[in-house]
Every structure is written in C-alpha cells, then in structure tokens.
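Pasting in a structure now, in structure tokens, and then I'll have a few things to ask.
A single protein chain has been omitted; all remaining protein chains appear in their positions.
By written order: A and B. Residues from 1 in each chain.
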Amino acid sequence: MAFVALGGSAPEAVKQAPRKTGRVAMLLLLPGMAYLALFFLTPFVSLILTSLKQPDPSGVIGRYDFGFEIGNYVYAVSQYLPQILRSFSFALIATVIALAVSYPIAYFIAVKARNKPLLKGMLLTLVVAPFFISMLLRTFAWKQIFSNDSWIVNTLKDFGIFGADSYIIGTNFAVIFGLVYNFIPFMTLPIFSSLDRLDLRLVEAGADLYANPATTFRKITFPLSLPGVISGTLLTFIPISGDYVVASRDFLGGPETAMMGNVVEANFLRIQDYPTASALSVMLMAAIVVLVSAYVRKSGTEDLL
Amino acid sequence: MATDFAAQGADLELVGIRKEFPGFVAVENLDLKIPAGEFFALLGPSGCGKTTTLRMIAGLESPTQGQILIGGKDVTDQKPHQRTVNTVFQNYALFPHMSVLENVAFGLRQRKVSDPVAKAQAALDMVELNHLAQRRPQQLSGGQQQRVALARALVNRPALLLLDEPLGALDLKLRRQMQIELKAIQIEVGLTFLHVTHDQEEAMDMADTVAVMNQGRIEQMGAPERLYDRPKTAFVAKFLGQSNIFVGEVAEADDTKVSISFKGHKLTAPAERVEKSKGKVAFGVRPEKTMFHESEPQASSDLNILGPGEITDIRFTGVSNQYQIDIPEIGEVTVFAQNVGKSPVVELGAQVWVSWRVEHGFGLADLPTGEEDID
Partner (left out) sequence: MKFSLGKYLLPTYVTLTFLFLAIPIGYTFVFSFNDSIKSNIIWRGFTLDNWLNVCGQQEVCDAFVNSIIVAVSATLVSTVLGTMIAIALVRYRFKFRNATNLILFLPLATPEVVMGAGLAAQFLDFGWQKGLGTVIIAHTMFTLSFVVVTVKARVATLDPALEEAGRDLYANPVQVFWRITFPLLLPGILAAAMLAFALSFDDFIITQFNSGALDTFPKFVYTAAARGIPAEANVIGSFVFIVAIAIVMAVQIRSSIKQRRLAK
C-alpha cells in the first residue's frame, strides 16, 4: 500500500494466514463499505448526472433538470482551459520542487539520525508540526509576510532587486511557493518511511564494490526509496491539482493564478452553476486517474496500490 | 582510484591501529601482518573488536590512529570504493532491486572493466549458480545467497577478500559444506582471505593462521595446531577448546622443567611450554590429555597426579565421554575419554584420581580472571 507510508516507521509485519471466510468477515466489512458506497461512490454518479443537467425552464438560478447536455463539458473546457492547464502545470512544478526540498530532509532523519531515537522523534515532530496549525492560517501568514509593504518586499525594493511597483502576492511564484510549503510534509513522510527501512549495509556493499558516493546514491539508495518517492509525489500532486485555497485571491493568488479548484468553487458555491462545476470535477478526476495509473505503471510499482 | 585488476593477493599490514568509539575503545594498538595468499582468521567473541577491524580494512570505518597498508601501499585515507578490497557481508547485503547477475556485475561495471556480464557469468559458474542469474536475490535460499555474495566479491579479483562471519546464517550441514568450498576456492584463486568469525572450529578448520582477539587486542596468533597445543593466555586456553587450569606459586624452575605447588601437590610442565617462571603461574592441560584412574597411580617424575575426587557428572557426546570430577579443595576437573572401549567403566559418584603427562601441560602468561568462559 502506497499510503501506509504516512504512518511513519512501523515494525515488520507478521506473516498472516488469512484464516476463515464468511459471515464474520461480512459483518466486519459491511457497515464501513456500505458507508463508502453511499457517501463516496454514489456521489460520483450524482456528479456525472449533474454534469449533464440542463437549466430548468423556469429560469430560477441554481435549478437544473436531468438531461444529457454534453455541451456542459465543451463549455467548461472552452471557458476554463487556462485554469485547467494552470492546475496541472502548477501541480507538476510544485511537486518537483517539493521532492527536491524534501528528499534531503527525509534522508537526514532516516539515515543520519537512525541511531538517535530522540533526535529522530523530534525531527519527525518538526516535519509534521505544520499539520497541527490550520493550513489556512499558515497560508494567510505567508500572505502577510509577502504583502506589499512587508519587510521582505521593502528590502527587495531597497536593494534594487525589485522595481518600485513590483509585488509578490498574486503571482505564479507566490502560489507555487505556497503550494510547495503546504505539501513538504506530505512529500517528506513517505520518503522517510522508505529510507527508514533501507538496509545501510547495502550502501556499504555499494562502496565496497567500487561505487563512489554519488553512484551509490543513484544506483542503490534512490532506487530503494522509490516506493516512498512515488507515494510522496502522488500525495502532493493529487491534492495540489484540486487545491483552491493557496491560489485564492484572499490568500496568495490573484486574478491571473486561478486553478481548477477555484473555478469549481466559484461555479458550485457562488454562482450555483452546478453542471459546469460538476463537469470540471469529472474531468479533473478522470485526468487524475489517467495520469496516476500511467505514472504508477511507468515506475513499475503497480503492486504499491 | 586504483583500477588495476589485482591478479593475485597482496600483503595486508596493520600498524598501531586504534579505534575509539564514544565511550569505549574497540581496537587497541593492533599490529598485524598477513602475507599474500594466506587464509587468515580473526577469531574472537562478539564485541572483541574483530568486526571493527574488518570494517577499518574495508574502509567503512576510519581508525583513530595507525596505518593500514595493502601491498605495501598506505590506504588509510582511501574511501571504501577506492580500495582493492571486497567484502562478503554477514547478511550478504545483496541488492534486492537487481538480478543476481547484475549484483555480481556491479563492481565490474563501477571499475569499467570490459565485458562485465561475461565475467559475472563466469563467476556465477564458479559457484555453480549460472542457472539462477536472472533471479532476484530474495528468491534464493540462504546458501545460494551466500554463494552470490562470494561471487560478487571474488569476481573483482580483489587484493584482499574480507569475510564477515559469512557462514553465520547457515545451518550446520550447509556451513560445513560451504567451509570446504570456500577453502577450495581460496586455494584455486590464490587470493588473500581475511575471515572474521566467532566459531573456533571454523577458524581452525579453514585458516592457515588464526589470530585470537579479545577486548580489542590480539591475544595470540599462529597456526591452528600450535594455538591449540600451546595457548599462551587463559583466554585463548578457554576460548579455543577447553582447559583445566591450576594456579600456584612457582616452586622449582630450571632449564628443562618448571614446577608449581598447587594446594599441596606439585605440578610440572616442560620449561619451553611455560611462559612465565616466577611468582604465581597458571598451568593448564587439555581435558582429552587428562586421564583418570580408579586407584592411585604410581607417582612418577613425568606424571602430574591429583586426587582422589568424585565423579559428579558424565556426559555422553558420541565420540567421547565427558567426565566432571570434583576433587575436594581443588575443584572441578574435566576429562574427555574417547569411546573406544578402553577407558574404565565408572559410575557417577565413583572415587578416582586424575593424571596427565608432564609434556602435555602448559604454563600461561597470565592468570585466569574467571571471565573467559564467554562462549
């Protein structure tokens, strides 16, 4: 399971012989699975049905009738193509940066602090610490820090790096920065979890067999941490592609940074254009399914999921 | 980086090696010279510093003091990947994400040796595993993994091959078989082997020279037969097989013989088999060289006699019987008697005398501390 990685370091699993079948298993599974069927699976049906609805003849805002209006998709794409493309490019860029930032941290905690349980525990706590304070408060704090007459922006202006009318908030940079910041822990933890299980004798064996440190990393350490890298990139890419807080105008974004999530929110909750919002959501989900399965297949770790 | 392909083994020399870890000294002032082409065993209990020594030679730890020379060249500051040394790791450390063949070819590829795959296949041939070349290491049995690890190290023709308890994870039967194969391969390829182990039988069976290590120091070094016949310290006497040890003040000493007085008995050993001939000295004798008698034997100048005592335990181990004899005021003496139908039939509780020939005794350089019985 790719996402077991979230749980940090776990003891070795015991070989389990699944023993009996039948009624007890069904009793254990049924309530939870029925719950998911009702509140996770059927909403997809609702979402698809809504994405095909047409406006009610009465013309009341927010009232739609069941139909088969494929035009909603055409409209959504033609209207919001820039936001769609921006979502995926922001997600891709932020994921790559987050990977570059997080890998050394995960490596340090898992390998360098391996025999120091207290240090390791403290560092792990520091990694997850941002989780304990509302994501919105943190993002808002960045907004204040980067706001137009903030210390940072003024300093940049004083040094002539920034022009007098330059700004940070509302730029692509600010949004990607905020996304990277928010998802560093999601990237770090799974990579840590993989590296934590890395047998360091294999690294020693690499050195013993004439591989220099860089080659040892490339041929041994990194390939063996790949499951964590894959979970981490998925745990980062997927939520970012649907995020709308960071890119919101009230946070780090501006008129030119809106992502798919912002459009879905605006259509669904503000102007009550449910069909367009649903069509966008369906497309987002479809794109994720296609991208993720291609990615997982390409990295040859299908057994992860 | 040394890219030359060592065709044969090289000398290894350790000069004044010392290794400190926070809080303790793992290796203390170690001097060692292993001639090229030798099968050398470093034997000792766990924590004696033997693995640290091996790791320093491989370059995985750096010594606090001292020098490491391979083939006369100082390699102390070389990184592991720069040394013409390869290791067979204790748990083999086979790369789980590569095939067996790729594992074996790994070192060759790093050194940009031509035709790595063909050479790797040849190495797998040597350990008779060519048919498993495409498997992953996890799919092999312990013995097969061990051979892959050996092939992976040997294929590089290192000047020096380090073996870190390489047979430790195998069961007894496989272990014996691998010992024979390993020895045969060493003779065939003519490389210098340094074998680290805590198994004294394995060390004595395979090595040309054995060094017994204890608490960061080499206690004694030599050919296995010599070590066994003439241990110099209490630790060696007890770690390498068993010994009966008696401590007493030296009573007489001349060029040929040394005697101690031991609780009213006079025990004698040949002078050339005694390390120290003044003050308190420990004499020892191997249990299989000790005999017991149902009646008091005739006193003689070439026989040491103790007794009478009582047989408190008899253990049947197949080829021999082990007798524990408790002699009042002297303590326990162990006697091994071969099961060839010649030794007297005695029962538990029987009264016996113990004797051994003067030329079988030895005198140690130190006194037993009572902590030698680690094994």
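Criterion: a contact is a pair of C-beta atoms (placed from the backbone, for glycine too) under 8 Å apart; a residue touches a chain by one contact, two chains touch by 3 or more.
This is a predicted model, so every value here is computed, not measured.
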> Which one, A:G67, A:P223 or A:G242, makes contact with the chain that was left out?
Replying inline: A:G242
>> Please output the residues of chain A touching the missing chain, sorted low to high.
In response: 1, 3-4, 6-7, 10-14, 16-22, 24-26, 28-29, 31-33, 35-37, 39-47, 49-50, 101, 104-105, 107-108, 112, 117-118, 121-145, 147, 181, 184-185, 213, 234, 238-239, 241-245, 248, 250-251, 260-261, 264-265, 268-269, 274, 277-278, 281, 284-285, 288, 292, 305
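One rule holds for everything that comes next: only the chains that are shown with their structure count from here on.
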>> Based only on mean CA positions, could you tell me how far chain A sits from chain B in angstrom?
In response: 57
> Okay, in this complex, where on chain A does chain B touch?
Replying inline: 199, 201-202, 204-213, 215-216, 219-220, 223-224
> Of all residues in chain B, which touch chain A in the complex?
Replying inline: 1, 58-60, 79-82, 85-87, 89-91, 93-97, 106-107, 110-111, 152-153, 156
